[in-house]
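Quick one: the structure is below, questions incoming.
What you see is the complex with one protein chain gone and the rest in place.
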Amino acid sequence: MSPLRRAWARFRSHRLAVAGAAIVAALALAALLAPLLAPADPLAQPDPVALQNRPPSAEHPLGTDRFSRDVASRLLYGARVSLGIGVAAALLAVLIGAGIGLAAGLGTPAVDQMLMRGVDVALALPRVFLILLALALWEDAPAGAVIGLIAVTGWFQTSRVVRALVLRLRESDFVQAARALGVGRWGLAQRHLLPHVAPAIIVSATLDVGNIILLESGLSYLGLGVRAPAPSWGNMILEGKDQLLSAPWVAVAPGLALLLTVAAFNLAGDGLQDALDPRRNR
Amino acid sequence: MPTYLVRRVVLALVTTAAAVALTFALVHLAPGEPFVAGAEERFVPPETVARLRERFGLDRPLGAQFVRYVANVARGDLGESFTRRRPVAAVLGEALPNTLLLGGVALLLSFALGLGLGIAQATRSGSWADAALSTLALALASVPAFWLGLMLLLVFGEWLHWLPVAGMTDVVAGPAPGLAHRVLDVARHLVLPALTLALVNAAAVARFHRAAMLEALGADFVRAARARGLGEARILLAHAFRAALAPAITLAGLSVPALLTGAVLVESVFGWPGMGRVAYEAIFARDYNVITGVAVVTGVLVALGNLLADLGVAAADPRVRRG
Partner (left out) sequence: MTPSPLTPHASRLTRLILFAILLAACAPTDSRQASDRPSGGTLVIVSSGDADVLFPPSGAVTTSADISGLVFSRLADLTADLNTVDDAGFRPALAWSWEHADSLTLIFHLDPRARWHDGVPVRAADVAFTYDVYLDTLVGSRFRPNLAAIDSVTARDSLTAVFHFARWYPEQLYDATYHTRILPKHLLDSIPRERLASSAFARAPVGSGPFRFVRWDTGTLIEVAADTGYFLGRAKLDRVVWRIVPDLGAGVSALLAGEGDAIEIIPPRELRDRVRTAPDLRLVPYASNAVAYITFNLKNRDHREPHPIFGDRDVRRAIAMGVDRATVVRSLFGDEGEVPVGPTARAQWIWSDSVRQLAYDTAAAGRLLEASGWTDANGDGIREKRGRPLRFTLLLPTTSRARQDAAVLIQAQLRAVGVDMRLLPLEFTLFEQRSLRKDFDATFQARTLDASPVGILQLFASEGVRESNYGQYESAAFDSLVHRATRAPTRAAARPLWRQALETLNDDAAALFVFSPPFQAAVHRRFENVSIRPDEWLATVTEWSVPPRARLPRDR
């Protein structure tokens, strides 16, 4: 059996991990199909006086908020934001990290040292403080800016992992052989290194998504990131926090959604890590 | 060991300098000026704005301002807060201990909870208790801290009225209360915010620790010890725990930034008068000096945390000590 098939078999045997992956897939599907699944327009305000803060009912499965907007619909559309930003930022971060890690691992010792010292310093900087500052000072940051900022401040761990892997693989037999045959660095990277580095990158990305989703929701909660009236889970909690006693569903639903989503990503990520990490071959 | 130490200290200094420079640049290059508006719907007349700019040296080039700032910081002068008209050092001096208190208690709590959880899981590996604890740890690692804080506030503060809902102390009029009373008062207010931070971090500690413990339990020297017939408990305590301790201490040091930033959200939910609150208000009010002051303090704290973590690693693991 190829290592990939073995890994898949291991993953499949992990029931929780499979559950996590299934939930992630379901959430992604729900987010994509939001226009079809949502009972109402997330921005529609049918009656801001009579229908505000209604508890869950047949017509509004998760109740309405203080503008009489349907919470369930906003939850579905909010999923697009959270998942979209989470996955995009994680991918971007991991790509940057992999790139830097490869460059450090394959480069001269001087380049390696410089990059890694830079990573050491960057790792120690207060990440959320700097993102907060940048977003607060930027007048109307689009979603892309949020993704970019989160990615640019979150690739460091990946770069270290990739660099370590690359350094180890550099000394391995098949790489030496390829070198002897005259394969250039780029070809080396593509054919021989990436297949071994890819699993680590995938695991890193999956585990990152959860944290990034939490980070984005925190930023939205502080009033940065996605702004009203567009729904995001973080700004839904912000809107609902003053009505915890009178209309708790407005804040509780997005909180539970966040919990479920991040937990699913963590489970899937853990499963992937167990399945793909060769050190776990015991 | 000495070279290791020196390298880490240098790194700490560089990190702090980088954080300050970055903050300084961001804040001064961004649009918006600090003086036009106060905290509410009133504003400062233009001639006063011009005069204040001149007084704070904001009309000089950026590089000159930075040099001036660094020179002042070296002397311990962090400048004056525009919005509060007080020295930044005084403002931070009042807020920082509150955040340290919250963060410190949360760190200890999170470690107690996390280590306990990790050990409990590692020893019961495979049983239903392990599964239940795993679920709990997973939930705690996946929950947004500010939402957890809101839920705890709802349950313990509003529904049950067990604990106070805001601030750090109760108002006391009349003669000042005794020390014991004040300590108890702060402690009561500290419970919910510290618990929130601790729960969220405990999960990370537990997850990390469980993995580290399992890895240690499966490691060669432990297998050798098992082969020699040593009891399971002894193995646990003597070898695996010690080997897993180093990464745990590292995690403690690395938790410092997470706790500091978690503090921003948690302080906001609970009205705790700490640095997170000050930073948030300063960022929105464009209070440059306070923002860079916070960057300096945060940078130093994070650097110290890392330094401590590195030393802890070196102390616990002889392999590192040898260089």
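Quick notes on this structure:
Read from first to last, the chains carry the letters A and B; within each, the first residue is number 1.
Simple rule for what comes next: a contact is a pair of C-beta atoms (placed from the backbone, for glycine too) under 8 Å apart; a residue touches a chain by one contact, two chains touch by 3 or more.
Predicted model only: the values in this text are computed from it and were never measured.
Checked against the full complex, the one of A:24, A:98, A:136 or A:151 touching the unshown chain is A:136.
Only one of the listed residues, A:66, A:170 or A:196, touches the absent chain: A:66. Those residues of chain A that touch the chain absent from the view are 43-45, 48-49, 52, 66-67, 136, 139-140, 223, 227-229, 241-247.
In the full complex, the hidden chain is touched by chain B at residues 31-34, 36-45, 47-48, 51-52, 55, 80, 83-86, 91, 94-95, 157-158, 161, 164-174, 268-271, 273, 277, 284-286.
Simple rule for what comes next: only the chains that are shown with their structure count from here on.
One inter-chain figure worth recording: chain A and chain B are separated by 23 Å, centre to centre, where each centre is the mean of the chain's CA atoms. Looking at the complex, you find that chain B touches chain A at residues 11-12, 14-15, 18-19, 22-23, 26-27, 30-32, 138-139, 141-147, 150-151, 153-154, 158, 218, 257, 260-261, 264-265, 268, 279-280, 283-284, 291, 294-295, 298-299, 302-303, 306.
Touching chain B in their complex are the following residues of chain A: 117, 120-121, 124-130, 132-134, 136-139, 210, 214, 217-218, 221-222, 234, 237, 241, 244-245, 248, 251-252, 255, 258-263, 266-267, 282.
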